[in-house]
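Comments concern the structure below.
One protein chain omitted, others in place.
Order of writing sets the chain letters: A and B. Residues in each chain are counted from 1.
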Amino acid sequence: MVEEKPLDFTKEITSRLGGETITHCYQCGTCASTCPVARTAEDRYNPRQIIRLALLGQREEVLKGDAIWLCASCYSCQERCPQKVEVTDVIYALRNMAIREGNIPAIYMEFAAGLLSEGRIVSISKFLEKKRADYGLPPLKPAGIEALKKILSATGFDKIMFKKEGTPK
Amino acid sequence: MTSYALFLGCTIPARQPHYELAARKALTKLGIELIDLEGMTCCAPPPLQSIDLETSLAIAAYNICLAEEADLNIVTLCTGCFESLAIANRLLKEKPQLREKVNKILANAGKEFKGAKEVRHYLQVLMNDVGLNSLKQNVVKPLDKLKVAAFSGCHLLRPSELLRFDDPERPRIFDTLIEALGAKSIPYKNKLRCCGGLLRGYADDIALAIARDKIVNAHNAGADCISTLCPFCFLTLDLGQMQIKTTYKEEYNMPIIHYAELLSLSLGVEPKELALDFHKVKLDKVLEKIG
Partner (left out) sequence: MEEVKVGVFLSDCGGQIAKILDFEALTNFVKAIPGVALVARGSEFWRGEGLKTIVDAVRTKKINRVVVAESVPKISEVAIVKAVEEAGLNPYLVEVINLKDHCAWPHKDTPQEATEKAKAMLLAAVEKAKLQEPIDKAEFPAVKSVLVIGGGLAGMQAAEDLADMGFQVYLIEKEPFLGGLAAKAVRFFPTDDCAICIQSPTTDLKTVAQTSRKCVYRSGFSEIPNLNVLTNAKVVKVEGGPGNFHVTVERKPRYVNEKKCVACDLCTSVCPVEVPDEYNAKLTKRKAIYINKPLVYPPAYAIDAKACKFHECAKCVEVCPTKAIELNQKPEQVTLNVGSIIVATGFREYDPSVIKEYHYGEYPDVITHLELARMLDAFGPTGGVPVKPSNLKPAKRIVFVQCVGSRDRRWNPYCSSICCMISLKHATMIKEAFPDADVTICYIDIRTTGREHEYYYERAREMGVKFVKGRPSEIIHDPATNTLVVEVEDELLRRLLELEADLVVLATAMVPSEDTKELAQILGLELDQDGFFKEYNAKLRPTETKRRGIFICGGAVFPKDAPTTSLHAHSAAIKAAKFLMNGKIVKDLKVAVVNQDYCGNCQFCPVTCPYGAITLEPKGDGHFAAKVSELICEGCGVCVGTCPVGAIELRHLKPSQITAQIKALLSVNGTSKPLVLAFSCSECGHAAVDSSGMAMMSYPANVRVLRVPCTGVIQVQHILEAFKAGAQGVMVIGCKPDGCHYEVGSQKAKQKVELAKALLGACGIEPERLEMFNLVFIEGDKFAEAAKTMTEKVERLGLLQLA
């Protein structure tokens, strides 16, 4: 079952922004109990279990799996965790790692593409622009696309996004 | 006259101009000057944080820098934007090593985060800059027949250690502001629970099930409408009801209405000035109760 030395995966996570607190977890299950997604889709998502798999070094199951994409970012777990594990941020860190290895759900590709081309993750149609004008809303000021591109280039965002696209299991 | 840099984000201007319209009208009536700055981008909410946290921090910081340069505090409408920008503001103010790291990135765009300005949600502006008394005095059409299921969404309250907006387990600010309009903010099951909106596009079935729970709980508590602050919540619950009808064969006819719209209506703005056709679930019953 154990594919990799557990500490290596754990160290990787704790050294990433967002993942620093994962080792505080003592598996109390408060996060799972309060999670709206877990309560609705018990068999597909359980944040406590994700953390447990991560701490046991189950890199492949965690990063290639479907579970980490099911967090709705509501932060209820992080709010109530008695060990102050930043559960939601840990999931972000895991997602960051998964994407770097090419496991990117399609919808995130769309968001990234929107950001890179228009500086916004949701694009504004001509229809909408006209509607805005009709209602007397001021035209939208242009987004700082040039500055944004420089930032994205500095962090390597564009390189992260355009590795091979894989759909999670 | 208090001035703020208005941060609109992506979803509201692109999909929910009715929110922007109502907010501009209401806040202007209450004496708040909203300034549109050039160069603002997406705030880098959870979908982008999922791709890279560092980049998202830098993007959020970039937007705050624009406000710092204009010497203005930021006000947001979308609670997702509030969370993204407010957290970035606090983290970078409190953690010098992180700030250094992000400033190195920002230097590429010719910006430097100084930590000089605040990020606020418009509810905070109503409470602190306008004040409850002034707000109540400006209400010309009290909504006193309306039973509202208040739903602030997740990102106004949590993570409370970083946002420090309200008590995360016993929030009162949103309810107080609803009641300042004369309406009644009613208790209902799982009031503080997420709407599931961010799962749309990836796991629509789960998202819809969570949204349905919300609608059912508000319905069972006898609410006339659900009042929202987040465009994703609005979308999930409003458009979501169309999908619930198809998938679950249930119809609740629960109007979903942004607080800014309720505010505008109570301040005397006519419904026809408010772009209410953007609502999928029609507001006829609500408008009737308002009179």
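Convention: a contact is a pair of C-beta atoms (placed from the backbone, for glycine too) under 8 Å apart; a residue touches a chain by one contact, two chains touch by 3 or more.
Note that this is a predicted model, so its numbers are computed, not measured.
Asker: Decide which residue listed in A:Arg39, A:Lys64, A:Arg100 or A:Lys131 touches the omitted chain of the complex.
Answerer: In the complete complex, the chain left out is touched by residue A:Arg39.
Asker: Pick from A:Arg48, A:Arg132 or A:Lys149: which residue touches the chain that isn't shown?
Answerer: Within the whole complex, the residue contacting the unshown chain is A:Arg48.
Asker: Specify the residue from the set A:Gly29, A:Gly102 or A:Gly156 that touches the hidden chain.
Answerer: Going through A:Gly29, A:Gly102 or A:Gly156 one by one, A:Gly29 is the residue touching the chain not shown.
Asker: What residues on subunit B make contact with the chain left out of this view?
Answerer: On the subunit B side, contact with the omitted chain comes from 167, 169-170, 189.
Asker: Which parts of subunit A are in contact with the chain that was left out?
Answerer: With respect to the unshown chain, the touching residues of subunit A are 24, 26-34, 38-39, 42, 46, 48-49, 76, 80, 82-84.
Keep this in mind: only the chains that are shown with their structure count from here on.
Asker: Show me the residue ranges of subunit B that touch subunit A in the complex, using the header's touch definition.
Answerer: 8, 10-11, 13-15, 17, 20-21, 24, 36-42, 45-55, 57-59, 62, 66, 105-106, 108-111, 154-155, 158-160, 168, 192-194, 196-199, 201-203, 206-207, 209-210, 213, 275
Asker: If we count contacts the way the header does, which residues on subunit A are in touch with subunit B in the complex?
Answerer: 16-18, 36-37, 40-41, 44-45, 69-70, 72-76, 78-79, 86, 88-89, 92-93, 95-96, 99, 105, 107-108, 111-112, 115, 119-125, 128, 131-132, 135-138, 140-145, 147-148, 150-155, 157, 160-161
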